[in-house]
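Note that one protein chain of the assembly has been removed; the remaining protein chains are unaltered in position.
Showing chain A:
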Amino acid sequence: MTTHDHDFTAAPFLIEERPWSPRLSLRVRPQHRETLARSLGLDLPSRIGHRSVTDKTELLCLGPDEWLILVPAQGRDDLMAASAEAYAATPHSLCEISDRDITLRLSGPQALTALAAGCPRDLGSLPIGNAARTVFDSATVILWRDGQDSFRMDVWRSFLPHVRAILHKVKAELSSGL
């Protein structure tokens, strides 16, 4: 492909791999949610798919007792310490999963079309600022809708070659006008 001239302005969508950043999984039963949120200083949204953003920390509610936390590297140790302190009084689990996923950024006018190639959900109706754990051609992924045409996709590391291969195929098809 090196003999081709790339015109990126005409690209139907862009796939970029995001740099590594800490990721934590939080599990806590609903009856302890509010107490724990206070101890950790976090705003834990209670509706699945909703996020809260505070001071560079992003939280996403993935299930009735499950949250994903994206936190800057310096905030991670503070959070882990607060969690250890709260543990005896408020049972929960806070587990680092930073190496489990790789995040792709998909953006551009046909990003939605590209995602529709592998994801059965109606992503057009996913509100901007929400996220969803769903499936992309048999791989569980988390899709964050950051803008009309801008998504982040967290993919488990071992599924990434498969997901990327499909996205590149879709990109080639869309570029050729199929």
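In this text, a contact is a pair of C-beta atoms (placed from the backbone, for glycine too) under 8 Å apart; a residue touches a chain by one contact, two chains touch by 3 or more; residues count from 1.
Going forward, contacts and distances are computed from a predicted model.
S.K.: Mind telling me which option in "Sarcosine oxidase subunit delta", "ABC transporter permease", "Glutathione S-transferase" or "ATP/GTP-binding protein" is what UniProt lists for the chain we can't see?
M.R.: Options "Sarcosine oxidase subunit delta", "ABC transporter permease", "Glutathione S-transferase" or "ATP/GTP-binding protein" narrow down to "Sarcosine oxidase subunit delta" for the missing chain.
S.K.: Consider the whole complex, including the chain that is not shown, and state which of A:H32, A:R105 or A:R121 touches that chain.
M.R.: Spelled out, the listed residue whose C-beta touches the missing chain is A:R121.
S.K.: Using the touch definition from the top, which of A:V53, A:A84, A:V135 or A:A165 touches the missing chain?
M.R.: A:V135
S.K.: So one chain is hidden, and I want to know which residue out of A:L36, A:L62, A:L79 or A:A114 touches that hidden chain in the complete assembly.
M.R.: Hidden-chain contact among the options goes to A:L62.
S.K.: In the complete complex, the non-displayed chain touches which residues of chain A?
M.R.: Spelled out for chain A, the touching residues are 47-49, 62-64, 66, 120-121, 132-135, 140.
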